[in-house]
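Take a look at the structure below.
Note that this complex is displayed minus one protein chain, with the remaining chains in position.
Our next item is chain A:
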């Protein structure tokens, strides 16, 4: 048997929670230059726990970059495709950073912590590039770009019981802010006696929180959440469960649904590009990639990101061809696929040509030489009730 499970690399950085993962018996994997937990036991059980109760994730591999100063918002409006000036302090926004040619360098969540302080959260593998680009693009603005990835740990508590667990650990004075926090909002709070930036964001399709803390405090926070959450059904969950959860929720993953060959339009995420953003004088704001994106907006979407539901049991995997029954030439390609633990059938996301993108279209996926029947369905596959 050929073992194709991911291994680890001696060059990998270690999470501040590495010792916790080892003590919990985690299987570790190399991801974005970090050694991170793939699963602690059964990845299906971890997935199910997040849907039914709660999961605890170490996301310390994500890159945190602070942009601060009187012109921080203007610098980000120039550097990113979104309109960050329009984000109210205490709120967050999903956005992207593009190259001059309009291609996606990374997808980001940006938190506006104060009028002049933003935290940009980048994917682990892209964080060094995003940091360099932000630094270069902030030149000429009264703004400072600081890479905080090394000293910042990120722990996510996700699932229907996440609020109960996090609020239960929050200092009394901060309880109202955390309990009543809206989706895509964030605020400082003391959790388990530890100073944290608490955000109601996530990547699982469930309610939940992401807790940014000083790396040195991460193990204490991790243990406190485990202790408080375990009686409520919380389990530590690895990247394998994170991937199947985000896929059920129809959320893109950089390197799969997004990459540097695509514009946001080609990825079906053109809504994040704010071509209407203006400078203080009301003139169109010349952000990086604007000219290319304006030109490519109409011409680009030759393919459509769709959901696929398998009729059989064999899952489609990234890179597999999508075909029309009876035809040899592929009309699409799978970007991500798993057997859905929640739904009980194989699910996948794929880029396909417009003519086979309508819901209900019967297609086939070439699963290692044998064509398996799939049907085009709406995204997301799963929405919490």
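The rule is simple: a residue touches a chain if its C-beta (ideal position, glycine included) is under 8 Å from a C-beta of that chain, and two chains touch if they have at least 3 such contacts; residues count from 1.
The working rule: contacts and distances are computed from a predicted model.
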Determine which name in "Glycine cleavage system H protein", "Response regulator receiver protein", "Putative oxidoreductase with molybdenum-binding domain" or "Transketolase" the UniProt entry assigns to the undisplayed chain of the complex. "Glycine cleavage system H protein"
Which candidate, A:125, A:219, A:339 or A:380, sits in contact with the chain we can't see? A:339
Which residue, A:244, A:263, A:342 or A:357, contacts the hidden chain when the whole complex is considered? A:244
Among A:8, A:42 or A:230, choose the residue that contacts the chain missing from this document, as touch is defined above. A:42
Mind pulling the chain A residues that touch the left-out chain? 1-6, 27, 38-39, 42-44, 240, 243-244, 313-315, 317, 338-339, 341, 368
